[in-house]
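Only one structure is covered here, and it is reproduced in the block below.
Of the protein chains in this complex, all but one are displayed in their positions.
Here is chain A:
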């Protein structure tokens, strides 16, 4: 299918779900790209994975009671993030063990809950791997509002997040409230993930958080550039991935993730100074 035909389909009123999916996937990719920069720089990819899985019971409960998936997922993600932050204060256990316990528990709870729903196999697959149909109109407003809120929070607290990431010990010495900043960052990660879950799916959403930020990191040594590049790469790949999935009738989540992976591989080849080609030429 040519890109022109894709554009025609986008404005076709019979295919109203398509532009909705495109908008939501793009906004979610922008949010994930920005928040993902902190996740990648702090080496907390595992936490991103945990939060992504942790939203599942919330989605399941919302699905069972026909509530808002976005609200359900956010609540579940934040509760799990809180549990991890609190239990990680216990010095006998490393944070990654605590995360390992709670995210699998949350996911298991989600499976048990959704098994109570009639005909759950189909909806389970939608949750896990994403789908571009069945997005209610009000989700557009929710995702739009959340994008603005997340980006605004990042803009306001950027230098505090940077200070904590650079050197936690020093951040504490300077009097920053490290615990609250950590928790807020988890909430931002949760929000970004929840917004992306519907189109890209619960299992694959981690790619939207990590891959664009990691790709951007390969291309620059400047944080401001990285934080502009990551959402651009994420959004670009979301659009291209959706187009490819629509043209060739491929699963949308998987296609977007593979597009992102391709971008990452290209960047690691051609990155200035540290890329494979630059190193071969040197």
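As a working rule, a contact is a pair of C-beta atoms (placed from the backbone, for glycine too) under 8 Å apart; a residue touches a chain by one contact, two chains touch by 3 or more; residues count from 1.
Definition applied: contacts and distances are computed from a predicted model.
Engineer: Considering the UniProt annotation of the chain absent from this complex, which name among "Pyruvate dehydrogenase", "Cobalt transport protein CbiM", "Anchored repeat-type ABC transporter ATP-binding subunit" or "High-affinity zinc uptake system protein ZnuA" applies?
Structural biologist: "Anchored repeat-type ABC transporter ATP-binding subunit"
Engineer: Among A:223, A:239 or A:262, choose the residue that contacts the chain missing from this document, as touch is defined above.
Structural biologist: Selected residue, touching the omitted chain: A:223.
Engineer: Taking the entire complex into account, which one of A:45, A:117 or A:176 touches the absent chain?
Structural biologist: Checking the options A:45, A:117 or A:176, the one contacting the hidden chain is A:176.
Engineer: Out of A:86, A:112 or A:156, which is the one that touches the chain we can't see?
Structural biologist: Candidates A:86, A:112 or A:156; residue touching the omitted chain: A:156.
Engineer: Which positions on chain A touch the chain that was left off?
Structural biologist: So the residues of chain A touching the missing chain come out as 41-42, 91, 156-157, 159-160, 162-163, 165-176, 217, 220-223, 226.
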